[in-house]
Each structure stands twice: as C-alpha cells, then as structure tokens.
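In this view, the complex is presented without one of its protein chains, the others remaining in place.
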Amino acid sequence: MIQFAGIALILIGIYGLMTTKHMIKLIIALNVLELGANIFIISVGFVKNGLAPILTADVPSDLLNFVDPLPQAMVLTAIVIGFGATALGLAVARKVYGKYQTYDLSVIGGEE
Amino acid sequence: MTMIFIFLGLSLLLSYVLSRKQPTLGAYFTIIASLAGLISVYLLRNSVGVTESFYYLNFQITTIGWYFAMILLTVYFTSAFFNPFWMDELIYPAAYNSLYLLSLVGTIGLFFAQDLMTLFICWETAVWSSMLIVQQGKSRQAAWVYFVISAIGSMSTLFAVLLTMYLSGTSEITGALTYFTTAPVAGALVFGAFILAGLTKIGIFPFHVWLPLAHGSAPHTFSPVLSGGLVKMGAYIAYLSVAVFPAYQVFGDSLKIQGVPLPIYGLMILGAASIVYGTLRAIQQEDAKRLLAYSSVANGGYILIGILMMDQMAFAGGLMHLLNHAVASAAAFLAIAAVAKRTGTTKMSELGGIIHRMPITYTVYLIAIISMAGIPPMGGFVSKWLIFQGLSEKGLILLATAAAFGSIGSYMYVFRPLSAVFLGQLAPKYEHIKEANPVMVTAMLILTAMSLLLGVLPNLVLKTIAKIQIELGINPIIVNGTATLTENGSVDMLQVFTVFGFGFLLILILFMVLPKSRRVGLMDTYTSAEFIHTPELLHYGHSFYAPFERLYEKWPSVLPLYKRMSMKLSELGEWAESFFFHPDPNRAVLWIVVVAIVVIIGGAQ
Partner (left out) sequence: MWSPVWLIVLPLLMAFISVVIKKQQYLLLNLSILLNLAVLYLAPQGMVIIGGFRPPFGISLNFDRYAFISLLLIQVLMLFATFIAGPLAKKYGTVLLVLLAGINGMLLTNDLFNLFVMIEVVSIASFIISTSNGKFTHTFHYLILASVGGVFFLLGAVMVYAYTGTLVVQGLFATLGQLPNAISLIPMMLIILGLAVELKLMPVGSWAKNIYGNSNVLTGPIFAAVLAPAFGFVFGRMMGEVVVLNPITGYTLLFMAIATFVLGELAAYRQKDLLKTLAFSSIAQSGLAIILFTLNLPFAAILLLINNALAKSILFWVATGVSTAYETSSMKGLRGVFYNHRILGITFSIASLSLVGIPLFLGFYAKVTAVMAIFTTGLIWIPVVILATAIIEGAYMMKWLLQLWSPAKEGHLASTEEVPEKREALNMTQIVAVCLVALILFVFGLVPQRVGRVLSVASQAEISQVETVAEGGGQ
C-alpha cells in the first residue's frame, strides 16, 4: 500500500517535471518525485507491526519482525541530498529571476 | 633501412630548427635530406628480402617497394629544389619543410612495410602531413576535401586491415593477405574495403574530386609531389590488392569477362571512366595546375587498369607508367611553378608567349607533355603502348577504346597550356621576366633527362619490372638489348628515337635555313581606332576549346554530389541537435520516461 503511494508520488513528480515550465514549480515537482522515492524506499524495509531495530532489555533478540534499518538510513541521507539540491535549485532560480525578471523558462527561451 | 628512417626523422627536426632561424636554409636542407634518402635507398637495391624492425614497426625490402620508393624519392628530391624560393610565400615555412620530410618518411615507410599495421601507420602519416602542407596553399577547402576523401579510403582500408589481422591471426602482409585463398567470402569484403584507399588516393572516378582542388591550390612546390608522388601510394595499395592479395583466386568463381573476374573488371571500368572523365575535364580547365591535376586523374586510370591486369604486358606497362607519369607530371608541374614564380599566376589566359623569356622551362614542359600524351620517343609512349598491347591481346575492347580516347584527348589538353602559356604572343606585362633560376632549372632538367632516357632505353626499368613479375609468378616482360618483345611484336625504342632524331634534325635545319618569322606582339593588331581595354581577350589562349567544350559543358559534375552528401549529414546532425538536445528540461525528462517505458514494455514480453 505504502509502495503504491510512493509510486503514485513519483509519477506525479514526473508529470510535473514534464509539463511545467515554471522554475519554482519544477523544483516542487522534483521534490514530490524525491518524496515519492523516499516513501518507496521506506516501504522496502517496512514490516507491519514491526519493531524498531534497537536491542533493548525487554525485546528478545531472536525476534523476526524488525523493521529493516538500512532503508531508513538511506532515506535520511537522500532527504539531506534532496534538500541540498533544492536549495541550490532555488538559488539558481533566484539568479535567473534577477536576470530576466521571470521564472518562466518558456519566456526566457534558449539562453545563448 | 631503419637508419634511413632515423636519419630522415632527425633531419626533419633539424630542418624545422633551421627553418625557424632561416627558412631558406631549412628548405635547402630538404634537398640534401631527400638526396641522402634517394642515394641510401638506391644502395638497398641488392638487399631484397632483408627485414628490419624499428620498435613496433616492421619493414622489409622488396623489389616492388624499392621501385616505388625510388620513384617517390626522385619526385621529392627534384621538387625540393624549388622549396627555397617559395619560403616567403608560406605562412609557416618551418612547418612546411619538416612536414615535407615527414610525408617523405611516411611514403617510404609505406612501400617497405612488412606488416599491415606499419603499412597503415605510414599511410596515414603521409596523408595528414601532406594535408597540412596543402593547407598552406590557396585553399583551405581543398586541403579539407583532400583529407575527407582520403579518410573515406583509409578508414575503409583500416577496417580491411583489422579484419584481416583478426581473421588470419597475423599481420605480416603476405601471410595475412594470402589467408583469403581459403576464405573467399570474407576475401571479397576485404578486397573491396582494402582497395578503396588506393582508389581514393589515385583519384579514380568518383573519388577524383580532391585532385583538381588539392593539386590546383597546393603550394606550387608541393603540387608536383602530390601528383607525381603521393598519388602513387594509391597505386601501391592497388598493387597489394591484386598481386599480394589473391584477388584472382578469391573471385575465381565469379562471372568472368574475357577472363577477368567481374569485380576486378568493374574496377577497370572505373579506371576507364577516370581516363575519359579526366581527359574531358582537363580539356575544359582554365588553370594550368587544375588541368594537370585532371590529367593525373586520367593517367591514374591507365595505371590502375595496368596493375589490375596482372599479366605480362599491361601490368609491366602499368608499373612503368607509374614512373613515366611521375617524372613527366612532376616536370610539368615544376615548369608551371617556375612560370608562376615569374608571373604570379597559373591562369592560362593571363599568360602567353613565355617561350620568348623562359625557353628552357618551355623545353622541359614540352618534353613532359610529349611523355604524358604518350608520343614517341618519350617514356609515356612505351608504357601506354604496353597497356594497349595487354588490353587488346585479352580482347577487352571497351577498356582499350577508353584508353585510346584518353590518348587522343590528351593531345588536346596538353596542347592547351603549351600554346596558351608558352606559345603565342607575350603579354606586355611579362616583357621583363627572366628564365627560372639555375637551381630550379637543374631540377627540371634532371626530370627531362629521365623522361628522355626512359623513352629511349625503357629496358632499364623494364628489367626491374620483369624481376617483379617473376617474383609474382607471372610471365615476365621480355627484354632483349634495346628491344622490348611482346607477343604481338617488338619495339626497339632506340631505333624509334633515331628516326625521330633524324626528323627533328631535318626540321631544325629547315628552320635555320628558311627566313626568320617576324614576331607579332599582342597589341600589334588592327582595331580601327578602338582602344584596347582588355588585351587578355585578344589572347588566343582565351576560351581555347570553346566549341569542343560546349559539347559537354552541361554534364553533371561529381563534386556537388559530395557537397549534397555533406549537407545531408549536417541536416541530420541539426535534427539530432534540435530533437535530442533541446534546451528545455521538460523535453529531457520526457525522454527519460520514454526510454523507461520502452524498456518496461519490451521487458514485459
């Protein structure tokens, strides 16, 4: 179920990337795409009614329904990377706006 | 032999250094270097079969390689005499001198190559170094076309070379190429790909387009090398593809025309087409150098047909024609260069009457064109005669007709510069020019003497050719004293020369005895008080063959075809650029999705 939510978000993100020409909207679409990917990754390690993969005194160590911690660690990293790219994208968009007074790539056209 | 390459390699560096200091000095050095090369290669004549390796390049001395190398060195050596006087016209004289020697190294290496890789490396080296020389002439476009057409040939040959090496497991030329006796299907492919470099380099129709451009606009000192020398590299490839490559065995099962397998016959037809096309176009030319370039196309046809025949007479004729054409065309180009040096032009309608100022150059040109047209007693006659003999003996009527057409046509085109440049009235502006300087005259006289000698005593060369034929296992041409014997009869060129000599003497005596003619100047004309604004139009070299040219002036030319091809490629590139490299991120994301969908749908099946 969660997987499908992730895939749906990915598709929405791609749709946005294919249709809008507005730079900010493109970045938002990219973020939706990344969000979808992150949810998808979480779903890989998700176990229903699973436990946190932390050894504590009251949890038997032979328990099998641990949530896989690796995808979560990955998502954490991916979120940070996505944040970096978004920040940079916004900065670039701002620079473009400063030059052309618009965020619309179709208005700017091919920059030579 | 390795020593020769090392020596030439060092001397090209030295000539660069010298030329940086003093261009003329470096240019004189090219004469010395090429002479040293000539002598040292000549001394190798008895060491056939010796192999040597230089790093990863392997060389072997063969009779045919030696013969080709001697031709090339002769041309390079004699043309080098002109180098010192053109240094001030070149923008990069040092590069010219060193590339001149580099292309020499490349060509000699080609002829002595023992393995296919060495062959190709030397080939390409000669091509790009000569291309960079042509660039220093009048036209960048010409150098470019030269490179591209050569590249078509050399990439095709590279494919053949690599496929041969892969299939046969060896790179040694004889061993690798004879492998195909057992694999005729691959052999046919390799043959076609391999010979293409030869065809492009000889300038066989339809690859001839680069010759008039490159020969016509190369520096005047390099045109003789291009036409007399580098074109012969192609002949060597053609030689390898029929003589070393077992072409007649590979195509043994194919349809035969008068005993010649169809693919080889097809190539001969291309040769014949070059003869006809080259001749007709040469007649049209206004520029003396372009005219000679087209004549090289025609002569290349003879050489190709001769070599492809692989028989007793035509093959010998083809190999001998190589030398004759090299000597004659180098001499003719040098003569035109000498004229251009004094007058600054090679346009025939702007010249005229140069004989009065440059009689030696005139003589050189006269003898060169007699040889090119194949008129006895010059060398060209012997070789063309042998090719005729071979063709008619086999009954290849179509080819023989083309050859005859080319022979007669060549009278027309060689006569045009003769009369337009040298004879007729001297234009007023050239009243004060002088004969070419002694250094240039020396070079031209060497070539003229060779032309004459080859005509009178062709057996000097035919003996070597007979040796090559024996090595190849075909009937050698029979030489007996001064006579050359063939199955249809014999010719003794010494006798021919004696007869012609007497005729010449007779005419000379008549000329001396009869009253002298009066010289008529170009402006010495009746114009009924009209002022002459353009004396050039009065010059009889102006639209020389107009009535004849009108017969075929509308015929399509090949160059536009290449231009259109280049344009189509550009358009395809433009399409790819606008389609796949659109500056729109949406489009790019779309493409990612398209590829993903294609893969998923394809994988689902």
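Note that the chains take the letters A and B in the order they are written out, and that residue 1 is the start of every chain.
Here is the rule we go by: contacts are C-beta pairs under 8 Å (C-beta built on N, C-alpha and C of every residue); 3 or more make two chains touch, one makes a residue touch a chain.
Keep in mind that what you see is a predicted model, and the values were worked out from it rather than measured.
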{"item": "Touching residues (missing chain, whole complex) on chain A", "value": "10, 14, 17, 23, 26, 30, 33-34, 37, 40-41, 44, 70-71, 74, 77-78, 81-82, 84-85, 88-89, 92-93, 95-96, 99, 105, 108, 111"}
{"item": "Chain not shown, touching residues in chain B", "value": "56, 89-92, 117, 120-122, 124-125, 128, 131-132, 135-141, 143-144, 147-148, 151-152, 155-156, 158-159, 162-163, 165-166, 217, 569-574, 576-577, 579-585, 587-589, 591-592, 594-596, 598-600, 602-604"}
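Methods note: only the chains that are shown with their structure count from here on.
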{"item": "Intercentroid distance (Cα basis), chain B paired with chain A, Å", "value": "68"}
{"item": "In the complex with chain A, residue positions of chain B that touch it", "value": "583-586, 589-590, 593"}
{"item": "In the complex with chain B, residue positions of chain A that touch it", "value": "14, 17-21, 26, 105, 110-111"}
